[in-house]
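Here is chain A:
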Amino acid sequence: MVLLIVVLLLACGGGAATTTATTAAEGGTVVLYSGRTEELVGPLLSRFEDEAGIDVDVRYGSSPEMAATILTEGPDSPADLFYSQDPASLGSVADLMEPLPGSILALAPERFSDPDGRWVGITARSRVLAFNPELVDEADLPASYRELTEPEWSGRFGIAPTNGSFVTFVSAMILLEGEEATGEWLEGIAANDPVTFDGNSPIAAAVDAGDLELGLINHYYLRELAAEQGSITAQNHFFTEADAGSLVMPSGIGILSTASNPQGAESLIEFLLSSESQAYFAETNFEYPVISDAPAPEGLPAIDTLVSPVLSSAELAGVLDQATDLIAAAGLA
Partner candidate 1 sequence: MPDLAITCVGIGKRFGPTVALTGFDLDVNEGDFHTILGPSGCGKTTALRIIAGFDQPDSGTVRVGSQLVAGPSLMVPSERRRVGMVFQDFALFPHLDVEANISYARNIRLGQVARLLDLVGLSGLERRMPHELSGGQQQRVALARALAPEPRVVLLDEPFSNLDAALRSRVRDEVKEILIEAGTTALFVTHDQEEALSLSDRVSVMAEGMIVQTDRPADLYRQPESPWVASFLGEADFVRAHADGGTAMSSLGSFPTSLQGACQLMIRPENVLLFADAEGPGQVISRQFFGHDQLVSIALAGGETLRARLGPAPDFQAGERVAVKVDEAVVFPL
Partner candidate 2 sequence: MGLVAVAALTVVPLVFPFGFLLWQSLAGGWQTVLPPGRLAELAVNTLVLTGIVVVGAVLIGSATAWLTTRTDLPGARVWSTAVALPLVIPSYVLALVLLTGTGRQGILSEVAVAMGGSSLPIPRGLFGAVLALVVSTFPYVHLSLVPALRTVDPALDEIARALGAGRLKRMRTVLLAHVGPALRSSALLVGLYTLADFGAVSLLGYDTFTRAIFLQYAGRIDRRPATLLAAALVLMALAVIGLERFTRPPRRERRGRVVRPPRQHQLSSRQRFGAVTFLTLLVTASVGVPVAVLGAWWVRGTVSGRETVAVWSEMGRSISVSIGAALVVAAIAIPIAVLIIRYRSRFGVILEATAWTVSALPHLTVGLALLLVGVTFLLPLYQTLSLLFVAYVTMFLPQALGPTEAALREVSPNLEEVSRSLGHSPLETFRRITMPLIGKGVLIGAGLVFLTTMKELPATLLLRPTEFETLAVRIWSTTSEGFYTRAAFASLVLIMISALPMHFLVSRDLRNA
């Protein structure tokens, strides 16, 4: 009996091993921990698999979750690459990353990459205020995210306080305005009856459907919604002050020092920074490409026209947990 069970368990374990092993192609396999969702990057990764003959095993999760996983796994991590939605998560595992070759770093502007060259920006996203023009006129929108604490907007806006982008936005606020002001603002928001979500997409959908008037999200979520629905009513509003509300954040990728397939990992990064992929990001995901010759996403202001505070990922990473604590202390998470 014992034997039977042991055999069964082994068979299962073995089964798992073989399923991963059988997919190994001629170019080998790279293991990617992705803090970006499958909806955003999955199709592009399949294209890479076809073109490069390298299999990509992707583990999807949130960016901090993947960063934490890499930190706990330490040198045993099976991951070759970490692709993060926010610079803060990248910053927290930067010590475990190998500096990238100059040829790769040269592809993206310095301001979207790690100053020490351990990760490189792939796309850039701007914080925006999504609004439903059928319910509120663009001219009447708050001039700054700060005004959302005013009674006028009570119960009319949505936020995703636990989402990485929002946390990065709060991190930026801490760096720019100090912990106290940030805490006060968060408490003001919490007191102003916000509708909270766990992610940005549902906010975009709710604003578009007219269930909400406003939502603090990243600029590309409405475009994703449009891709899914065909047409949308909601629009993006870009804040014009150079503060946390107009923060432009890179998504970035780096190679772990313990990577077992660094060549494969480098080809994946090169692929993501190719003009073809960058065009895909712009056209399909509506994100800003980072390479110089790529066109901006259709219907969006050029990236150079966006005002954004300049903050390093290391700085953002440094206050990440502080931001999370402030959000929790305000009763938002």
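Miscellaneous remarks
We take it that a residue touches a chain if its C-beta (ideal position, glycine included) is under 8 Å from a C-beta of that chain, and two chains touch if they have at least 3 such contacts; residues count from 1.
How these were chosen: all candidates are chains of the complex that A comes from, given by their letters.
The structure displayed is predicted, hence computed values, not measured ones.
Only one option in 1 or 2 touches chain A in this complex, and it is number 2. Looking at the complex, you find that chain A touches candidate 2 at residues 1-2, 4-5, 8-9, 12-13, 15-17, 20, 31, 37-39, 57-62, 64-65, 67-69, 71-73, 76, 78, 89, 92, 162-164, 167, 195-199, 201-202, 204-206, 209-211, 225, 227-230, 320-321, 324, 328-329, 331, 333.
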